[in-house]
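Removed from the display is one protein chain of the complex; every other protein chain stays in position.
A and B are the chain letters, set down in written order, and residue numbers restart from 1 in every chain.
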């Protein structure tokens, strides 16, 4: 996303949402007309455990400023255990990104059920705000993909 | 030790226990010791080497070797046995096709550290009461032994063999090592300092793939970074992103499987402390999911293939450590 003098920085947020809970939760926040910024673009995955760390890094490479991963609450996974694996994988991945000095507020995992439309919207508002404060992603970007 | 090993190898070849031996031979320089396969007593006598420079972990070679006809003898140091055990667990080696003789481990020498003292033309070394006598083309030089050892040996985690058919010498114990000190030091830096540290290190990467190729956990039939269909194929780090990407993903792929043998850093021609990435994962796994040593056994579940219902949330990363 672009930063220019007279325009506020608008971060690009990629949200991976599991089909059964969080994507439905996102739909619900739509049904209830609960606003969240257009910065957030959702990618549907069957389960949060489908999200490969490579997808997250890829998003940063191509210009995302924040990546959020949403899944069913622990214990409620449609596939019984998927989000438990997600939790371990993402904890370790985020810790590694932090270890490499990448801003930790650029990544997040949030559990949003199909009934939590309000939580989905609130989470997206809050996450977009916190990424906005960080400014554009520079530490994990691919210069070749930077937009002019 | 070298004598005992050659004799053992000859005996096992002669009685038909094995038909090949994986050991090491000397390259162009005295400190240039690489793994090699021997098939006869004559080859062993003339070329087999085991000395203070012999640090290469041969367990990865056994992935291919164990699929060949007959049984192969492998001499494994304690750290190598962890790698081999992990490979058994992942069904990458056939245990029955390998005869393992456990040998005492290091500390092994780092030729770079000797050269850093301005000592060149190394012909051979001798450890006399922890003073290293170095025979060079220019005459004999000395330096304290412990100043010349490999970093990975300086933070050795275990002298215990976790898998073997027989041992030469005594078995040792798991050690209380200081291996996480540097990780901790980095964790206590600010994010900017950590970023600067890693940028300086990773920007040296020339993507020679030595770390991957030596890694006993990186035994994929085809690496995702070599696979044009994976979407992340790349051969050269054209950009800082790709340097990060390769090393993060590689560390992630071996997380919970890396036995911390330290070979990645040892072989890196750019001296990038790559093992710190793996150790960061190991340290996190230990503190978040309970102590786990990959390769210690062949049955336990790898931490990333396991879960606990009350595992911590990913937000723990935000809550702890230095901003």
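Operating definition for what follows: a residue touches a chain if its C-beta (ideal position, glycine included) is under 8 Å from a C-beta of that chain, and two chains touch if they have at least 3 such contacts.
Just so we're on the same page, contacts and distances are computed from a predicted model.
For the omitted chain of this complex, the UniProt record lists the protein as "Disulfide reductase", which is one of "Xanthine dehydrogenase", "Proteasome subunit alpha", "Disulfide reductase" or "Branched-chain amino acid ABC transporter permease". Listed residues B:22, B:150 or B:304: the one in touch with the omitted chain is B:304. Note on the undisplayed chain: of the listed residues B:4, B:123, B:206 or B:220, the one touching it is B:220.
Where chain B meets the omitted chain, the residues involved are 67, 90-92, 219-224, 227, 229-231, 253-254, 301-302, 304-306.
Counting over the whole complex, chain A has residues 12, 14, 19, 23-24, 26-31, 33-36, 38, 41-47, 49-55, 58-59, 62-64, 75, 78-82, 85, 89, 121, 145 touching the chain that is not drawn.
We adopt the following convention: only the chains that are shown with their structure count from here on.
Residues 183, 186-187, 191-199, 224, 231-232, 238-242, 244-245, 248-249, 251-252, 255, 277, 280-281, 284-285, 288-289, 303-309, 311-318, 321, 323 of chain B are the ones that touch chain A when the two sit in their complex. Those residues of chain A that touch chain B in the complex are listed here as 53-54, 57-58, 60-61, 74-75, 81, 84-85, 87-105, 108-109, 139-144.
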